[in-house]
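All protein chains of the complex are present and in place, except for one that has been dropped.
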Amino acid sequence: MGNERTPPGFAAALKKASLSAFVALILFSLMVGVRTEAGPTGQLIYWTRFGELAGLVSAVFAGSLILELLRSWFGPLDTGKFIPAAADGPLKLAQRFFPLALLIFTLIFPVIFYEKRYILDLGILVLTYVMLGWGLNVVVGLAGLLDLGYVAFYAVGAYSYALLATTFGLSFWICLPLAGILAAFWGVLLGFPVLRLKGDYLAIVTLAFGEIIRLVLINWQTLTGGPNGITGIPRPSFFGIPLTPGDDGFAARFGLEFSPTHRVVFLYYLILALALLTNWVTIRLRGLPIGRAWEAMREDEVACRALGINITTTKLTAFATGAMFGGFAGAFFATRQGFISPESFTFHESALVLAIVVLGGMGSQLGVALAALVMIGGFELFRDFEQYRMLVFGLAMVVLMVWRPRGLVGHREATVFLHHRTEISAELSREGRG
Amino acid sequence: MAYFSQQLINGVVLGSIYGLIAIGYTMVYGIVGMINFAHGDIFMIGGFVALITFLILVSIGLTFVPVILLLVLLVAMAMTALYGWSVERIAYRPLRHSFRLAPMLSAIGMSFALSNFAQVAQGARVKPVPPIVTGGYTLFERSGFAVQLSNIQIIVVITTLVLLALFTYLVSRTRLGRDMRACEQDQTMAALLGVDVDRTISMTFVIGAALAAVAGMMYLLYYGLVDFFMGFVAGIKAFTAAVLGGIGSLPGAMLGGLSIGLIETMWSAYFSVEYKDVAAFSILIVVLIFLPTGLLGRPEVEKV
Partner (left out) sequence: MSAVPASSAAHDDILAVSGLTMRFGGIVAINDLSFTARRGEISALIGPNGAGKTTVFNCITGFYKPTSGDIRLTHSDGKSYVLQSLNDFRICKVAKVARTFQNIRLFPGLTALENLMVAQHNALMRASGFTLMGLLGMPGWRTAEKAAIDLSSYWLERIGLFDRADEAAGNLPYGDQRRLEIARAMCTEPALLCLDEPAAGLNARESGELNELLLSIRDDRGASILLIEHDMSVVMEISDHVTVLDYGVKIAGGTPQQVRDDPKVIAAYLGTDEETALAVMEGDA
């Protein structure tokens, strides 16, 4: 801990570890050492757990000791040290081909894992978050506007599709653009009040907005079904052909044997297509004046105004675009689940998507995809420890941020070049004050 | 009128609790310029520590309520302060000069970790306690409605007032307060002039956490229960309060807390309980449209 340089040595490490253990002992003495529970009569009772307490404190001691020793042997953690300069060239090359390899892999993913339903589902989940991450990236990474309520647009998309499909019987392919447009509309609606807000004021308003949407979804029982949500949302059809076992179903039409996996694979490709669309649009937008204005606004809003750029429309379009992608993802979520409720749209989701964007390295498309894979994949690893999931997830967020505050991919690629493609270190980029 | 007075009392009490938490947000924001997302969960931990201390004290045979309350208060403040200190050391200090979003996410991660920690360590179920402080006064009675002022409400408000006075003294009169204000202005300059910036920031977290612990204990006494999730809801309310009042401003935090408390109670009393939070958040948004830096926040002048 701490910044002060300590002389390397076992004694110093031991001292620090003992201190950490002592602090841990106090911290956990009551919270872990004593367990409370409402007894059979409703009266609170408690019992002690000194064994657990001792275990935890020793774990802190051992962990801290190892960390301190490692630090005194290797010096401060620095990834640059582990990569020799000679590997730079091939590494660059690998970097160039990595996205392509990743794309090919995602394309043939369902073929490889056709038999493994669980892996396919996980793939869909990861891609959903990749899409959400890319959507939020427009707002946070490119335009530099902090949005802690992104889940609101995800919710708007999901409920739009669910309501349109269940009440008017509209098909998924009509509802999808409608959900996107509605979400974009809400994006603009959120954008207006926050135009003049900066930094943390923006953060709380977007957070509040997300909560308002969620609370309305919970309480407007007649429209949204309240906490019970909406059930029986139509599943997507293969461009009009239902993916059902019936005679006019997909399998029968194409002379295949019916298998529920068809639908899963179809959903996989659907979200993949949506995510790739998001990516394509974002990449195109970056090279257009609007995208460049977003990035310029992130760098310096005052300079933008002096160059005749209308900050109002620039901000609103960023909010609307990000929201629209969120809306698409929401519609997909609804059709995939067949059931939605406000529980799926908590602040936790917003935080998760924001973490994906920041861990990805603000503004980097590849980074966001990798971060989604790491976060959601990592999350799944702890499936069996359901109870400790948020604990591990939260601590992982802390560790990742401390390790790479600038994210996995720490540079942005120039949108236009005269001589050669360049990558600019993220250290130079501003993060936006909005 | 009677009904209104009663709601006014309830609102002020709730507002006091929010205000105490909001001070923690505002202090940290003033000095390190970050939203300490974990602060709501520190408040929750404060509630738990108070609960456990109380149980132990009762079980070892202590019966004199004022002594119990005082001991619970001291233990909760001390232990929660240590939580605040540790959170700063682990999650924020390494990111002190990093870019803005990294500490924010680190804080969000810490918030998740703390609430899950409490859930795992103490179970997910709500922990009810029997009323510790009972009794009260009937202020007046009008058309069959009695306006009550309970002892616990008096305790909450008085504790808040005393703490506020202490705290104002601390910030305006002591060496630590001066260091804090210096760091708020310019950390580099403060360090050059011999202010121990690390220590000052640590102390800020410690004091903020201690105040949150008091709020946690008051919550426990007032509502008679704690659970692992209460940090999130109370946290964003208090954060809303801090921003509404103008983040960075201490009187603003208290004013914001009272406003949010009153809005919530009044809305529940006269409109609908379900939408009380929606009302609070909406009013925040409306206020910020017209006063982008909150009620008492310094307007930000952009030097060009």
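Per-chain residue numbering starts at 1, and chain names A and B are given in the order in which the chains are listed.
Keep in mind that, in the parts below, a contact is a pair of C-beta atoms (placed from the backbone, for glycine too) under 8 Å apart; a residue touches a chain by one contact, two chains touch by 3 or more.
A quick note: this is a predicted structure, and the numbers were derived from the prediction, not measured.
Undergrad: Just one of A:160, A:279 or A:429 touches the chain that is missing; which is it?
TA: Among A:160, A:279 or A:429, only A:429 touches the chain that is not shown.
Undergrad: Among A:104, A:302 or A:381, which residue is in contact with the omitted chain in the full complex?
TA: Checking each option in A:104, A:302 or A:381, the one touching the absent chain turns out to be A:302.
Undergrad: Which residue from A:19, A:381 or A:414 sits in contact with the chain not drawn here?
TA: Only one of A:19, A:381 or A:414 touches the chain omitted from view, namely A:414.
Undergrad: Just name the one of A:30, A:293, A:329 or A:391 that touches the chain not displayed here.
TA: Among A:30, A:293, A:329 or A:391, only A:293 touches the chain that is not shown.
Undergrad: Quickly run down the residues of chain A that touch the omitted chain.
TA: Counting only chain A, the missing chain is touched by 281, 284-285, 288-290, 292-293, 295-296, 298-300, 302-311, 317, 412, 414-422, 424-426, 428-430.
Undergrad: Determine and list the chain B residues touching the chain excluded from the picture.
TA: Residues in contact with the chain left out: 302, 304.
Going forward, only the chains that are shown with their structure count from here on.
Undergrad: Between chain A and chain B, what is the gap in Å from one C-alpha centre to the other?
TA: Their C-alpha centroids are separated by 29 Å.
Undergrad: In the complex of these two chains, what residues of chain B are touching chain A?
TA: 29, 35, 45, 48-49, 51-53, 55-56, 59, 75, 79, 82-83, 86, 89-91, 93-95, 98-106, 108-123, 125-130, 198, 232, 236, 239-240, 243, 247, 274-275, 277-278, 281-282, 284-286, 288-289, 292-294, 300, 302, 304
Undergrad: In the complex formed with chain B, which residues of chain A make contact?
TA: 1-3, 23, 26-32, 34-38, 42-44, 46, 140, 146, 193-194, 196-201, 203-205, 207-209, 211-212, 215-216, 218-219, 302, 347-348, 351, 354-355, 358-359, 362, 387-391, 393-398, 401-402, 405-406, 431
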